[in-house]
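Just one protein chain is left out here, and the rest sit where they should.
For reference, chains read A, B and C in written order, and residue numbers begin at 1 within each chain.
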Amino acid sequence: MHESDITWLIGGPQGSGINVSAETFAKACLRGGLRVFSNIEYHSNIMGEHSYYRVRADTRDHSVLSERVHVVVALDDETLYGDPHSEFPQHSGHLHEVSPGGGVVYDAASKRNPQAACGRDDLVYCPVPYEEMLKQAMAATGHTGPVGRMRVVQNTIAVAASLALLDFDLSLFAEVVRAGFTGRRAPLAALNVQAAELAYGYVRERYAASFAYSLAKMPRPARLPMMIRGSVAVGVAKLKAGLAFQTYYPISPATDESVYLEANAKNYDLLVVQCEDEISCINMAVGAAHGGVRVSTSTSGPGFSLMLEGLGFAAMSEAPGPVVFLWQRGGPSTGLPTRQEQSDLRLALQSGHGEFPSIVVAPGDTREMIEDSFESFNWADRYQMPVVVLVDKYLSTAYATVDDVTFDGLNVDRGLLWQQNGQDDYLRYAFTETGISPRSHPGQPGGIFWTTSDEHDPRGHITEAADLRIKIVDKRMGKLGLASREVPLARQLALHGPADADVTLVGWGSTKGAILEAMEELAQDGLVCNFLQMRIMRPFPTDAVAEILKRARRTVLVENNYSGQLGLLIREHTGISLDRWVVKYDGRPFSQEELAEGLRRALTGEAARVAVSHLSA
Amino acid sequence: MHESDITWLIGGPQGSGINVSAETFAKACLRGGLRVFSNIEYHSNIMGEHSYYRVRADTRDHSVLSERVHVVVALDDETLYGDPHSEFPQHSGHLHEVSPGGGVVYDAASKRNPQAACGRDDLVYCPVPYEEMLKQAMAATGHTGPVGRMRVVQNTIAVAASLALLDFDLSLFAEVVRAGFTGRRAPLAALNVQAAELAYGYVRERYAASFAYSLAKMPRPARLPMMIRGSVAVGVAKLKAGLAFQTYYPISPATDESVYLEANAKNYDLLVVQCEDEISCINMAVGAAHGGVRVSTSTSGPGFSLMLEGLGFAAMSEAPGPVVFLWQRGGPSTGLPTRQEQSDLRLALQSGHGEFPSIVVAPGDTREMIEDSFESFNWADRYQMPVVVLVDKYLSTAYATVDDVTFDGLNVDRGLLWQQNGQDDYLRYAFTETGISPRSHPGQPGGIFWTTSDEHDPRGHITEAADLRIKIVDKRMGKLGLASREVPLARQLALHGPADADVTLVGWGSTKGAILEAMEELAQDGLVCNFLQMRIMRPFPTDAVAEILKRARRTVLVENNYSGQLGLLIREHTGISLDRWVVKYDGRPFSQEELAEGLRRALTGEAARVAVSHLSA
Amino acid sequence: MATTVQFTAKDYKADTHNNWCPGCGDFGILSAMQSALAQLQIPPHRVAVISGIGCSGKTPHYVHAYGFHTLHGRSLPSATGMRLANRDLTVLAVGGDGDGYGIGAGYFVNTGRRNVDFTYIVMNNAVYGLTKGQASPTLGRGVKTKSMPEPAIQDGINPIAMAVSAGYTFIARGYALDVKYLASLIAAGIRHRGTSFIDVLQTCPTYNDLMTKEWFESGPSNGSRLYKLDATGYDPKVHDPANAGEVVAKKVQAVERSYEWGNRIPIGVFYQIELPTYEDMLAQRQPILGQRARVDLDLTRRDVTPLLDALR
Partner (left out) sequence: MATTVQFTAKDYKADTHNNWCPGCGDFGILSAMQSALAQLQIPPHRVAVISGIGCSGKTPHYVHAYGFHTLHGRSLPSATGMRLANRDLTVLAVGGDGDGYGIGAGYFVNTGRRNVDFTYIVMNNAVYGLTKGQASPTLGRGVKTKSMPEPAIQDGINPIAMAVSAGYTFIARGYALDVKYLASLIAAGIRHRGTSFIDVLQTCPTYNDLMTKEWFESGPSNGSRLYKLDATGYDPKVHDPANAGEVVAKKVQAVERSYEWGNRIPIGVFYQIELPTYEDMLAQRQPILGQRARVDLDLTRRDVTPLLDALR
């Protein structure tokens, strides 16, 4: 088969180093001129539970994973067979997921035989003697210590074995391996490369000839593209936007972003504070926002639930921020801490008791994560309200291939600032035409103001006056309308594809990639689709959405949650019901195949709501 | 004028005892065969700010306040004139609110003259020498101490003066006064009665003859009705429902209910725990719910925002409760702690991150507070989920006149309990046809189970399996559908008035009384209205609501908030937009006149949304 | 049941897959809990184990007893609720140091004031294990484990001293890898009437490369830094709780010892006093609550007529 679109999977126990292995594989692909897209699935556990990483490599870009796994690299038996003896098994392994003709790399020392287990004779089984090979490599490179301490080199062996199957240039892989060992660890490079060569030769000799798939051979790109994931994209954009202060409390999957910022704090005069909990995070951030700096905090569902009171205070006191990054994960409650879901939209929209303004935005890919992260700080400053950026575990951890990240068109705007004007009449909450009052910050002579979480008068002192109350509510809430009018519509939503289509798909956030590829696929079926992608969901662009949906022939909602939260939101604002819903709530992102199947079932079947889930691990 | 519908207002500084004065007045009215309805407005302050109490007394029941104030009893100048010299005045006093021909009782020692201030010559001004009269009464009853320590008796003087104006039988008042002084305080009764008599005689002689209004003379009822307010109604219903445990953290306006329960804990084997914060309240309650007892907690907006994580855990772990009473007040943030608003509906509906079931119910009057409070415990037990009861400051503090409170038709149902059956196969989260798994509680032999805030298998251990995840989400969320099918529709919503009407009013919670009276008023205009009252808003009774609204000719939403939260909710579920909205968000409940005006403007004007506010204090 | 049942530690082992890291100190604490329960012969169905979130938070799943794995930082309010619902239960609250002294610090403090009768065991590994090794509140200023990018710039708190000032009535420290001694502390904690607090020095071989088994079990004196308070004649007990002088002296002594660290680290009971429990105080007000568990009272037949009549 001359297929260029290859999905490669590595699985093993948590803590056994599969991340590094998969990333090394992916980087080698980039050097080979390919584009990669990846995803990791892992348990909320430190060591031992099954985790796996998929890398999709192709000559073109992809933005969704495929289930058509061409090679499985198993570091342990569970990767192949699952845990069937548990009272309630977690999964049934990846063996049965391998595409016809695909390959299985596993430890020759394993007591089980995969072919016997699954009965498939279309697969290429490559037992590789991991430990034996490691010993040889150690001997060859003069490593004498116990084998056990070098066990992680077996990962290199397994990956190299798979590269042989896929007929990939090992030297590209070796290059990446070498780059991975610097400083004190440099001596390990030779061992790993030696091990890789042994494994590569072993498999090439025995199994590669008969293998049906290979990674395409492309020229090495003049300039290597970047492999970027959401946690990094957001971090970089925050730095560029002038972030001064980040607070966080560790929580999956939000921590990665803060850890990235922490690692770069020194070089960028950034302050990152690990707080005692999320209530501290939000209140410290609100304090700093009033203090006059750009500030953000990052969390996921449980932490966000704890932040609501603080968010309400930020909005009530018209603080210029903070910007809260909500990295969604499987809910409710502690839920599935390391899994994927888009289920916090509704809470983000009503993020506290009472009625107060905030902006809620959900980027759908790398480019949008950069734009929206950056602009959010402008919005916080301009509209003096908190901004919630909805991202998720999938966006955080999936690597995309990107040639360049630019900040073109993104400019810092700190909003309406008060300046000493010689007059002694400053009112922090002055009523103005737009509803925005110029803000001073502590330390400015003449700019003294008060602020309170109670309802307040223009000076910021408590009031319970009925007439003032109405005016200040109108002022505060009115800023939402202002934001809606001022932020370019193109930032609020996008209609991808032809204006005139048979089917309009509707979604938000991280499903964007899957939906865009599904459109291509449906186009091959002869079905013309377009895609209404919602980005800013508060203030809700009611008219624009209504116009698009009224023109639409058939509409299908796609959401990575149970209840179709965007579908409800759209109906709340426009009265329009979307015709069909495709949802997925098993804690994993949509695969290309799941979404395609879901859409086909939705468009041809009776059910208004189709739930999909193919995965077994 | 022979008007029986009298509104009486007393105002004075916080902490000066106007509550007792107003309640004494109201009780006297009850003894005079009248029915009363009342409301208090006060600042978030302990002493000194302006507060006032309105009592509406009539021969028939009312469930809303009127602005047609017939008598103002002023304990201080601010009650009459407001605080116009403040930079941003709180209010402009009550003088201008008095109905034509009405009366003003005030301190003759005041330096200001109300007639001069307002220029109205239609009012009956009754300056009463409060202190002078107090001295006389003290002398007459042999009280010798300093006058200052008896200052509160001036309230009695002022009230008695107003009774003279209104030609009311003073002995009824005296009766209530006497009943108010028991034990050590009994000697004060004579002083107060003496003072009342002096004031009564003084006013009767000088001003009463020319006064246009009087309290109707009705026979003393054979059995006195109750004067009941929401905090008490809820407390009694909880006791009756078998509440074992209440947690709370002080917060206006929720505290009253807990204080009532605390006062009666001893006699009813109830445990009331004042916690260190609301997070402790909810988690202690969830612990106790799993422990097997009926448990509730009461709070208002800020506390509720802090409880979300705990609510999500309760739902995730299918705890049989707790029942959370959310006494709404003016939001957002600390907002208007002692004022009225219905603005926490949306947060109650999405009370945490992720997707989980809960029941949200909003009673509209005393009877419904009792029913819904009681049934909520049944629902928590039957459906093993938290229940949120939406009440508010207005319901909490407004006294209604009620002849009897019965618990007919209210029976305790603890839901599906597991019983030791000799078999060793108990699974706390067993999949069943209904989605309800029988529950055991700690201490039961054989009933051992586990529970976690993580996603879990039927035994309650953590799982991340995709297939189990889907099944357990379906089970958990499916219970909402079950509740929707099982709870009688009459509990979920009510259509008051004729099925066929010109206008359908739509509302929830504490606006019920105002809406019902407005219907009467509009009927006099020749407009036939009915009223769709929503009680259970989650699970939302979509079909029933859609059916009613589709039949409706014109619809008007009435809400005591800014954004018309129920209107949005209805559209979210049914796609139906209500034609007109009447909202009020000045921190006070609707008066009869405001609502009538709002409805007239909404029905005749252009604006789809009409906001009303008449009050100046 | 008429016959005396003998429970062994095995009877408290749940048949569950354990996913702690190999060599985790939590295994020792788990064994000690099971062994303490066996020592006291408490039937498994009379035990409730309540945890927060963290590696430590998974403990209830491994104990054959009613198990509640609640929210991060909220085990104490949950445990309090559980115990007040059912005074016939032996309640064990467990959790991590981040869980208990970081996000849960407010509950740690305020639970000390209540003295509800249960036992709180903190698995103190000086890191946030489950979120990959960030500094926890017990990690001192300037200290850096291998999982941290920079040394801690906040001071570490002193849990023992904190417990004293919060009012705990039984305060001890154990070591995860001395299972036998730890079991005896836990058993003593359970036997103690009131809230017992046991901070356990727990090794986390994955993230904490400083406070390791090797570190604890080496040192100037007899091959260990750890020494047992009771072996030194230290008397943690307040003998006359009405004697304010003695109470303060014993508290001060405990605080003083709690600052020993480095080469000599005390384990054992730091402070103990017999005071009325919250349940005792309740029972004084409401005698029935001293006799029967709330869960066993039938509260559905209350007569509220007097309350209603009072409103007339």
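Note that contacts are C-beta pairs under 8 Å (C-beta built on N, C-alpha and C of every residue); 3 or more make two chains touch, one makes a residue touch a chain.
The shown structure was predicted, so the numbers you read here are calculated from the model rather than taken from an experiment.
S.K.: Among the chains included here, which ones are touched by the excluded chain in the whole complex?
M.R.: Within the full complex, the chain not displayed touches A, B, C.
S.K.: Quick one: say which of C:25, C:77 or C:104 touches the chain that got left out.
M.R.: Within the whole complex, the residue contacting the unshown chain is C:104.
S.K.: Touching the hidden chain in the complete assembly: which of A:190, A:244 or A:482 does that?
M.R.: Of the listed residues, the one touching the omitted chain is A:244.
S.K.: Which candidate, A:265, A:416 or A:430, sits in contact with the chain we can't see?
M.R.: Result: among the candidates, A:265 touches the missing chain.
S.K.: Per the definition of touch given earlier, which of B:44, B:317, B:437 or B:484 contacts the omitted chain?
M.R.: Answer from the full complex: B:44 touches the omitted chain.
S.K.: What chain A residues would touch the chain not displayed?
M.R.: Within chain A, the residues that touch the unshown chain are 223-228, 232, 236, 239-245, 247, 264-266, 268-271, 273, 275-277, 279-281, 283-295, 309-310, 313, 317, 405, 412, 441-454, 460-462.
S.K.: Which chain C residues touch the hidden chain?
M.R.: With respect to the unshown chain, the touching residues of chain C are 101-110, 112-115, 137, 141, 150, 153-158, 161-162, 164-167, 244, 247-248, 251-252, 255-256, 259, 275, 278, 281-282, 285.
S.K.: Even though one chain is hidden, which residues of chain B still touch it in the full complex?
M.R.: Spelled out for chain B, the touching residues are 15, 43-49, 86-87, 249-252, 255, 259, 262-263, 274, 276-278, 302, 333-334.
Throughout what follows, only the chains that are shown with their structure count from here on.
S.K.: Cα centroid separation between chain A and chain C, in whole Å?
M.R.: 38
S.K.: Cα centroid separation between chain A and chain B, in whole Å?
M.R.: The mean C-alpha positions of chain A and chain B differ by 45 Å.
S.K.: Return the residues of chain A touching two or more other chains; collapse runs of consecutive numbers into ranges.
M.R.: 43-44, 49, 87, 302, 333-334
S.K.: For chain C, give me the residues that contact two or more of the other chains.
M.R.: 53, 71
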